[in-house]
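Scroll down for the structure; my scribbles are underneath it.
Every protein chain of the complex appears in place save one, which is left out.
So, chain A:
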Amino acid sequence: MTEQVEVKPLAVRMHNIHKRFGTVQANDAVSLSVRAATVHALVGENGAGKSTLMSVLYGFYQADEGEIEIEGRPVRIPDAHAAIALGLGMVHQHFMLVDRLSALDNILLGAEQGFFLRRAQAMARERLLALMQSSGLVVDLDARVGDLSVGDRQRLEILKALYRGARILILDEPTAVLTPAETEQLFAVLAKLREQGCTVILITHKLKEVMRLCDQVTVMRAGRVVHECAIAETTVEQLAEAMVGRKVSLGRSEPAEEVAGEIRLVAEGLRFTDAMGCVRLKEVSLSLRAGEIVGVAGVAGNGQSELLAVLSGLASPQAGRLQLGAQTFGVMPGERWLDPRIARQLGLAHVPEDRHARAMVMDFPAWESAVLGYEALPAYSHKGWMRRAAMMAATAAMMSRFDVRPPLPQLGSSKFSGGNQQKLVLAREIGQNPVLLLVGQPTRGVDIGAIEFIHARLRELRDAGCSVLVVSSELDEILALADRVLVMNAGRITGELPIEACDEKTLGMLMSETDVAQVAEEVEA
C-alpha cells in the first residue's frame, strides 16, 4: 500500500510559500506536496495558516514568495478562474449557492455555454447525469437549492466543481455541517473519486475523520508545517499534539459526583412557529437541575437554536410555560414572554450560538462588549454614566482569568479570533455567577486548545452547582461534556438518555430517525 502511494506522481507541489499580512506571517516557508489520487488532510488550529495556503493555491491571494506546481508544471495562479482552468476546484465551508435557483442552474451559473440557456441546460444535464452516475453524487437537479438539505447542497458543490473539470478538489471543513450518516456518505463519495484518479485536499480539524479517510496528512501551526506523514504511521493523539504544540486531553471527564440538585428550570409544552410559518418546536418539555450539564444533541436546524432562543427570551413561543426558579412565565400574545434583561436578573446567563450577531457588538472595543447585557450593574454604571475605568479593569480581569489573547481590553471585538471571542463571552456570562447557563455551540470555530479550556470552565461551573444546558452539533462535545443528553429531531425531543447509555451510534440514530420517515413520506407524495 505505502509503495503504491510512493509511485503516484505529484498533483500539487507548493514550495517555500511565504505570505504576510501586515505584521502577521500567515505562511512562513510552507511546502506542501500532494500526490495524485490521494486524499490529503491539511489540519491545524484556526489561524494556523491552512486557509491562507489554500487561498494562495486557489488564486485568492498571491504569495509573497514561493512556487506552485500543478501536475508537474510550474504555474502562476492570479485568480480563481486560472485555478479552475488548471483543474482545481474548491468547496467552501459556507456554500456558494443561490437559494432561489435550481440545482442545475446553480451548476450552470458562470459556465453557461452559448447564448441560449435551454440548450446549455440540456447539454449540462446530460453531462451531469453521467457524472452523477460515475461519482455517486446524486442530487435532484430540478429542486430549488433552498429546498435541498445541507448534505445535498454539499454534493451539489462538489458536483459543480467536477462539472468545471476539477481533478484536484479542495474541501474546507466539509463535515462541519453534516450528520454522521451524511458524513459516511460523503466519505464514500470521496473514496470513489480517489479511485477514479481525483485528488482531494481536506481542510479539517476533526482528527478522527482524518484517520479514517485520508492517506497523508500535513499539520500546520502558526504559519509553518510542523508535521507531515502518512496516516498509517500516526495516531490521533500525535496529530493533536502537533496541532496544539502540547499534550491535550479532550476525553470525557468524570460525571457530576453528587446526584443532581434542585430543579432550576422547567419548560413545558413549548411550541414555536417561526416567521415563515415553519413549526420549529413541537411540544418540547424539559427540566434542568442544579449541578448537571444537559447536552442537546441534534443535527443543526432541528429546533435546537429555537429552543435556546425561547429559553433565553430572544423568541417567544406560541404555547408553553416556563418556570425559572420561583417565577413562572406564560405566553403573552403580541409581547415578549420573557425579557432577556429579567432572565439575566434571575441568574440565567446565555452564551448564544451566534457570536457575531448576538454575543458581541463587533464594532465595540472588547471592554464594551465585555459588559453587554450587564451595563446596568452598579459595578459598570452609576446614575446613568458608564464607569469606563471599572469596565476596563473588569475586562482585563476577565481576560486574564480566561486567558484571552491578546489581553487588550481596548482592541476591537472583531479583532479577536473566534476562540478568544468565545472565551471573553464565557467570562462575561460566567462572571456574574449564574444559577443557570445556556450555551449554544460552545466551541464552534474554536481551536483545540481553547476547546479544552472552555470545557474545563463549564465543568467547573457545574461542580459549583450551576445548571448548564449545552447545545452542540458536535457529538463528541456532547459526549465529552454532558451528564444527561436530550436528542432533538424535527422540533421534538426524540430521546433522553443518561450519559452512560450514550454512544455515537445510538445518538446518531435518534438524531436522524424521523429524517428517514420524512424522506419516505416525501417520496410517497
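The working rule: a contact is a pair of C-beta atoms (placed from the backbone, for glycine too) under 8 Å apart; a residue touches a chain by one contact, two chains touch by 3 or more; residues count from 1.
Criterion: contacts and distances are computed from a predicted model.
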item: Per UniProt record, name of the chain withheld from view ["Tetratricopeptide repeat-containing protein", "AraC-type DNA-binding protein", "endopeptidase La" or "ABC transporter permease"]; value: "ABC transporter permease"
item: Omitted-chain contact residue, chosen from A:Gly301, A:Gly325 or A:Pro340; value: A:Pro340
item: Residue touching the undisplayed chain, where the options are A:Ala359, A:Val439 or A:Met511; value: A:Ala359
item: Candidate in contact with the missing chain, chosen from A:Gly66, A:Gly136, A:Gly347 or A:Gly373; value: A:Gly373
item: Touch residues of chain A, complete complex, unshown partner; value: 21-24, 26, 46-47, 51-52, 55, 60-61, 92-93, 172-173, 312-314, 339-344, 350, 352, 354, 357-364, 368, 372-373, 375-376, 381, 384-386, 388, 414, 418, 445
